[in-house]
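I'd like to ask some things about the structure below.
What you see is the complex with one protein chain gone and the rest in place.
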Amino acid sequence: MFAAPFDYARPKTLDEALSLLSKHGDEARLLAGGHSLIPAMKLRLAQPRLVVDIGRLDGLRQIEARDGRLAIGAMVTHAEIAASRTLADLCPLLVEVASAIGDLQVRNKGTIGGSLVHADPAGDWPAAILALDAEIEIAGPQGRRTVTAGAFFTGILETAVKPGEILCEIRVTAAAASAYVKTEQKASGFALCGVAAVVDATARRVRVGITGVAPVPYRAAAVERALEGQALAEGSLAAAAGQAAAGVTPLADIHASADYRAHLARVNTARALQRAASR
Amino acid sequence: MKLTGTYRLAAPPARVFAALVDPDVLQRCIEGAERLVRTADDQYDVHLRLGIGTVKGAYVGTVRLTDQQPPDRFTLHVEGKGAPGFVRGSARIQLTAAGAGTVAICDADGQVGGVVSAVGSRLLDATARMLMDRFFERLGAEVR
Amino acid sequence: MSTIVKEKVGYVGRAMKRVEDPRLLKGLATYVDDLRLPGMLHAVVVRSPHAHARVRRVDGAAARALAGVAGVFSGADLNAHCGTVPCAASMPDLKAPKHTVLASDRVYFVGHPVAVVVAATPYAAVDAAEAVQVEYEPLPVVVDAEKALEKGSPLTHPDLGTNVAFTWHLAGGDIDAAFKNADRVVRQRMYHQRLTPMAIEPRGCVASFDRGSGTLTLWTSTQIPHLVRTLLPGMIGIAENKLRVVAPEVGGGFGSKLNLYVEEAICSYLAMRLGAPVKWIERRRENAAATIHGRDQIGDYEVAVSNDGTILGLRNRTIADLGSYLQLLTPAIPTLTGLVLTGSYKIPAVRMDVIGVYTHKMAADAYRGAGRPEATYLIERLMDLVAGETGQDPIELRRRHFPKPQEFPFPTATGLTYDSGDYDAALRKAMELARWDELVGRREARRRDGGLFGIGVSTYVEICGMGPSKAMMAGGWEWGCVRIEMSAKVTVITGATPHGQGQETSFAQIAADRLGVPIDDIVVLHGDTSIAHYGRDTYGSRATAVGGGALVMCIDRVVDKAKRLAAHLLGARPEQVEFQEGRFSLKGGAGRDLGWTDLAAEAYVAKNLPAGFEPGLEASAFFEPENFTFPFGTHICAVDLDRETGKVTIVKYVAVDDCGNQMNPLLIEGQLQGGIAQSIGQALFERTVYDENGQLLTGEFTDYALPRAEDIPEYAMGATVTPTTANPLGVKGVGEAGTIGATPAIANAVIDALRPLGVKHLDMPLTPEKIWRAINRR
Partner (left out) sequence: MASPVQIRVTINGTLHTHEVEPRLLLVHYLREVCGLTGTHVGCETSLCGACTVLVDGKAVKSCTMFAVQADGCALTTIEGLAVNGDLHPVQEGFWERHALQCGYCTPGMVMTAVQLLADRKRPTREEIAHALRGNLCRCTGYTHIIDAVEHAAARR
């Protein structure tokens, strides 16, 4: 199919992009890597009047390590993250998740920022972003603000990024002991259940982010609580993983029932925790 | 697609019922209802902008109220069609007094066709649930 | 019947790379969508989002007002001019809906064409299609074939008064006696899921009308340009000899392009009406919704078994979900299931009752294997079930029911005569390649460790080389032509329509060997009815088995003619002339010999021909096969299941196939591997899903899973060679074997893995969730 007609703008600066958004309001959409927006436009499920291509903006494409934190520009592609030495050394979870996304071509074009703003409940990034307790910096007409991952995903395909705002940067703390375990929806490659786990053995604490299971990606709070202050032995990890779908109404579709998604949440959480703990 | 929800509202059934059959209130409560024009008794033409995130569509259709038994129950029918296909649904709403408030039980049955059902089936149930929750959330605010 | 036995290494039998590849690899091949004609318009079909509805109004006014729009047409505009879509399969008592090209007052499946928009560019046409307003009044829907049979069910076609399209039965042997004498009856209900063929190139066509000559050319992505040329005139009222149909490069078919579709008639008619070429290219979602589906049979199957483990008879009642109307072969598919239901076994009695049922879904029709994968799956599942219930070894059970090599030609209870076979040889070879004992040892070891490891076997036979004309509605012969050009280059024309199978190469190999010319001198043409005048096209693994027969006949005729000319030029009688390696010489004698260059020049300049000798060196022929062919083989699959998630990993896959003589083993391997991949899809994850309202939920690749490179195991492949006597090449056909032999091997392996848990049967696809539920009895 073909998209409905639209006007195209390719701003050179973030300010220019923001002013286009504020001028055109609801009728404008940001185009990053295009892998969420363009399919929706081709099916005419999205029909913006103006497409603001932020693909060439400077300042959103870098991966930087500073002050023990890692900052990833919103326009960094999945492929760039998958290939990043810096991230492989300091935050391998991001590399692991990026490698699990879509396919080679999708990773070449799709961006972390675009994917997060689209907030598909079966996207891979939300699991990692939650498990890493990332900070997300958003630019708007009134300047910049930061939200935490926990406050970022607000509804089905909805995030804390408001109309007129642009997600600029994702910041995480280095974390070595981590893992991502994904069961993919066979056809689309999206997550039926993706579990990202970060284990801090010294602090005796874990963080678990789960995608694909619920209408909105979530932190497995019950699992985290159960392991708070515990020695992270295999048995206790497995037992705690049993709570991975506690309090969640799982999605159900032709690819997996709610039961099975909840079951996968438990199995993949146990596997992710064990793998993370062994790293 | 069938779903059921139970909601607590901080007003007696009579007041809730009155709000529910008021087109202005209905318009404010139905997500994306941009225009609600009365065409007959208990029947309205409606313009809906419905959707989530990237996926938004404009629908034109009708809203009908049937089986009205004030202040206990009625059925709300929504039908719309637009570029992404069509939506059809009916919701049987049962109101029961509970203390100073009302418990509303909503039994809905919906059908979506066209592009949305071809590509978005995995999110339909959850989206319908969200729309229903939002409807009653807004209704709650209206009658508070 | 001549089978040339050659000591010298020729082209035939060699794993040669394909002559058709360079153009495909360089991006220079021409598929339908690559055609550009001056003034060409673009059509887009407006389709129903409802599974069943009354069409109250089609309003094209807003669409017509858009820039570039050449026309908006509804059923009221076109149906009177475009006839009805033909079904070529006749059944007694068949009740068929009138299938017009666009909906008239009712739509009866999601994707049903309602209107057509024609515009100057594809983008303008899509914009206009979005602007067409259609008012529907939804009607009750039935999507489940069994529910469609219940009293009070909504009717797919209210005017037919029933959802039953036909009832058909097949009986052979004394089935009542078999069940009366049985010591035990093994029963299983099985569902063979609906599949979507999903060729990577969707359908498409371009129609162009030459007003001067009154001729219409239709380029269409089809397997059957000749059948389209036979059938389309009846729809749009053009003379057969003023219609040229061309199948250019065709991007996969698998049976889905073995049909005459409404869009072909619509574009043809509109090209005439509008006086401009009209192109229509299918979108993927249209392909999923409105190109035929396959399979979809459900039934109760019973096997009569005696105490010594002998199978006495097989009976069943099968419900075939036809979808909402009949495409070209819809009713014939389940009858093919019946014909080969006894598989590669001596089963003396059989009865099959088929009820064809209409539901509000896309029509089902021939998808790779067409009826035979269903049969093979059923009998191979049943063999395992019988083995399990009677405590026999599944291999031994199969073996003891094989007809012996000396029992061929082998008559089956279903009325077929299997041409030739050595089923045990293929089985032995497969077991050898699988290292059977080691594999069984591995299974036992895994089971001891709590693992879920299974081995599945399938010994299959299929019916191919379609087929003798008396068994085929439109004739089952194949046509060919061989022309030695004046320059002695060789042009081979076939009425078969290869679209990936590689006959440009294999036919060149055959012709090069038999004519004694270098393969580079040969061009193989096909797929254009103005070049390949006659043909019955490519489906049912027939192109080489039947088309190759015509090729051999042509070559024999050309050689014969050349011999007469050579004799004349050498001053001898024709019977004194010997033909070898492309040279014509006198038998036994030395002296002068003549090559094709000499003879072709003489034949065309025609100055020195024998009396009564027709100039030129060309022959055409219709080959009529005397029987179907019956390829066979054994597939063995081993799987390991993840007990926690239910995920299946294929850890070993062995295929031994016997497709008779092999023209090009590389192409045969390609056909088999492609078919096995489709079987992996069917056995493990593919399925077409409609919801209870008839909405198609597998309308894109996002929801309909095709196998990917990562899903494919390493294969061990082998072959036995048992030539057929049904054609001069001794080839049996191989295009469908993979989808027929492999599916039950994989399913049997997964169910075998679950056997220690008491699982006897699961319906496909064997998804992780289904397996997880079986493991946990949920």
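For clarity, chains are labelled A, B and C in written order, and residue numbers in each chain start from 1.
By definition in this document, a residue touches a chain if its C-beta (ideal position, glycine included) is under 8 Å from a C-beta of that chain, and two chains touch if they have at least 3 such contacts.
Quick caveat, the model's predicted, so the values are computed rather than measured.
Hidden chain, full complex: it touches shown chains A, C. Per the touch definition above, the residue from C:P225, C:G465 or C:G500 contacting the chain not shown is C:G500. Between the chain not shown and the residues B:M1, B:V119 or B:V143, the one that touches is B:V119. Note on the undisplayed chain: of the listed residues A:G73, A:G102, A:G194 or A:P217, the one touching it is A:G102. Taking the whole complex into account, chain C touches the unshown chain at residues 17-18, 20-22, 24-31, 33-34, 122-123, 197-202, 249-254, 283-285, 499-502, 666-667, 669-678, 700-702, 706-710, 712, 714-715, 738.
In the full complex, the hidden chain is touched by chain A at residues 1-8, 10, 31, 34-35, 38-39, 41-43, 51, 53, 55, 79, 102-106, 108-109, 187-189.
Heads up, the rule we're going with is that only the chains that are shown with their structure count from here on.
Interface comparison, A-C versus A-B: the higher number of contacting C-beta pairs is recorded for A-B. Centre-to-centre, using mean CA coordinates, chain B is 49 Å away from chain C.
Centroids of chain A and chain C (each the mean of its C-alpha atoms) stand 44 Å apart.
Centroid to centroid, with C-alpha atoms defining each point, chain A and chain B lie 32 Å apart.
Of all residues in chain C, those that touch two or more other chains are 130, 285, 697, 702-703.
In chain B, the residues that reach two or more other chains under the touch definition are 83, 115, 119, 121. The touching residues of chain B, when paired with chain A in their complex, are 51-57, 83-84, 115-116, 119-123, 125-127, 129-130. Chain C meets chain B in the complex at residues 49-50, 110, 130, 136, 138, 285, 288-289, 691, 693, 695-697, 699-700, 702-703.
Only residues 81, 83, 85-86, 88, 111-115, 117-119, 121 of chain B touch chain C when the two sit together in their complex.
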